[in-house]
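The other protein chains are all here in position, but one chain of the complex has been omitted.
Order of writing sets the labels: A and B. Residues in every chain begin at 1.
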Amino acid sequence: MNWLHQLFNGPPGTDPSVVWGYWVAAVLTICIYSFLYKDNPLYKFAEALFVGIGAAYWMCLLYHETLVPKLIQPLFFPAEGDSVMWIRIFPGILAIFMLLRFYPKLSWLSRWSLGFIVGMYSAVNITGFGQGDFVTQIHATMTTALRGVGTGEIILNLIAIVGVFSVLIYFFFSKEHKGALGGVAKLGIWFLMVAFGASFGYTVMGRVSLLIGRMTFLLRDWLHLID
Amino acid sequence: MRREIPLAITFLIGIFMLVDFFVPHHAVSTSAEEMKQWGTIVIAASILLGVGNLIRVHFHKIRRRREGWGYSIVTLAIMAVMFAFGGPWGTVEEGSAFNWMFLNMQVPLQSTMFSLLAFFIASAAYRAFRLRSAEASLLLIAAIIVMLGRVPLGQYLTRSWPQAIQLPTLTEAIMAYPNMAAFRGILMGAALGVMAMGLRIILGIERSYLGGEK
Partner (left out) sequence: MAKKRFDIRSVDRRIIFTLIFVAVAWPLIQPMRLPIDVSPPVQTLYDAIEEIPPGSIVMLGGDYSPDTMPELQPMVETFIRHAFENDLRVVVACLWPASPPLVERALTPLAEEYGKEYGTDFVNLGYMAGGIVTLLGMGASIPNTFPTDYGFGAADIPSRPVGEIPLMQEVENFDDIAFVMEVSAGTPGTREWIQQIQGRYRVNIGSGTTAVGAPNFYPYVSSGQLTGLLGGLKGAAEYETLVGFPGDATKGMDAQSIVHALVVVFILLGNVVYLISLRRNRGAEE
């Protein structure tokens, strides 16, 4: 009886909206898991809810967290003591141009906004990838051999350097992988296979963790079978 | 002019952002800072575009009574309810109906949807993971060592072995050396590709983002 009471009312002092929330969450969880038996209307209903709530959530949050403080307030409702930020008219116009994509006759204006974003992203990616993923990684590779504590670590570091070079050689497709080049590329494949095996192991871990999370919710928060 | 002006905008903004990276002058950094705020506003609009497109697609589906149109009604109806609670007149803060719907409907739906993958990956491991070649064997051995080494069971099973060959030690060695080396090679190759593509876009050589129409 005590367990049944807890199931429908939660632990003492629990707000009814919290208990309702657990029940709604549990029912929706079971709707999704019904797909494991076979595809069915309950799953499709839950899927439709998922798409709708996610889209609306993002839309509302964008309005309150980005557009209001950065566009609407500075232009139309500046804080006391602040002047109107007229310069924000330009991104406002670009934002409207982006939304004109819905109207075929004016959709060409959205290219101006796209050009702005694409130009910005291309430039920051050039410098970001160049510094973070290229120069620093080359530096780390070339100084790796110097960083061993014992013989074992130095040998492993040298193996890592060989690994980096052989993988880079493998991805060099401008020349046919024959002879010495082919041999090094083959070594690169072996390093890649070890890395992908490790990635598979981690992927299994990641997917199982999500299931553990849902099980914990169902058994603890909803059914109160575990602590 | 419908393609030339966007290409010019791409070029000017791209060059300006590159200059901002290399030139620490106050005039450049102040202008660049404001430009970045513009970027967040325009990106917000592009995301709204995506949401608007979703509404349009489901609307058409309902109008033309395509297969599954009933579920499109569900999607649009729940969007309308969320928007009624969290729109310009509403609030997205903790304790609001909007927030309650997010935490008790979106969170479990999204979490559960992705947790289905655990079942499918186990099924795929049984049906598809085959020792067809030497490379596949290498992949399999690495996968098994990592899968057992990354859980407490691996440590427990090999606790009486020498430290150097205990499963967690082998796992860390795999991750820190061959795995690191392979992914470093991939990172560097990808970085070269991104830099090349970025330059092509800024210089107007790559124009696919403008679409096909004139």
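Here is the rule we go by: contacts are C-beta pairs under 8 Å (C-beta built on N, C-alpha and C of every residue); 3 or more make two chains touch, one makes a residue touch a chain.
Owing to the predicted nature of the structure, the values given are computational and were not obtained by experimental measurement.
Chemist: Touching the left-out chain: which of A:140, A:162 or A:189?
Modeler: Within the whole complex, the residue contacting the unshown chain is A:140.
Chemist: Just the residue numbers, please: which parts of chain A touch the chain that's not shown?
Modeler: 36-37, 57-58, 61-62, 64-66, 68-70, 73, 79, 120-121, 124-125, 128-129, 131-133, 136-137, 139-140, 144, 160, 195, 198-199, 202-216, 219, 225-226
Chemist: When the complex is taken as a whole, what residues of chain B touch the one chain not shown?
Modeler: 21, 29, 32-33, 36-37, 39-40, 43-44, 47, 93-95, 99, 102-103, 106-111, 113-115, 118-119, 121-123, 125-127, 129-131, 140, 143-144, 147-148, 150-156, 168, 172, 175-176, 179-180, 183-184, 187
Everything that follows uses one rule, which is that only the chains that are shown with their structure count from here on.
Chemist: At what distance in angstrom does the C-alpha mean of chain B lie from that of chain A?
Modeler: 4
Chemist: For chain B, which residues are in contact with chain A within the complex?
Modeler: Residue list for chain B touching chain A: 2-3, 5-18, 21, 34-49, 51-56, 68, 71-72, 74-83, 86-88, 90-92, 98, 100-119, 121-122, 125, 135-136, 138-147, 150-151, 164, 173-192, 194-195, 197-199, 201-202, 209-211, 213.
Chemist: Residue numbers of chain A touching chain B in their complex, please.
Modeler: 17, 20-22, 24-26, 28-29, 32-33, 35-36, 44-67, 70-71, 87-88, 90-92, 94-96, 98-99, 101-102, 108, 111-120, 122-127, 129-130, 132-134, 137-138, 140-141, 152, 156-157, 159-168, 170-171, 188-205, 207-208, 210-211, 213-214, 217
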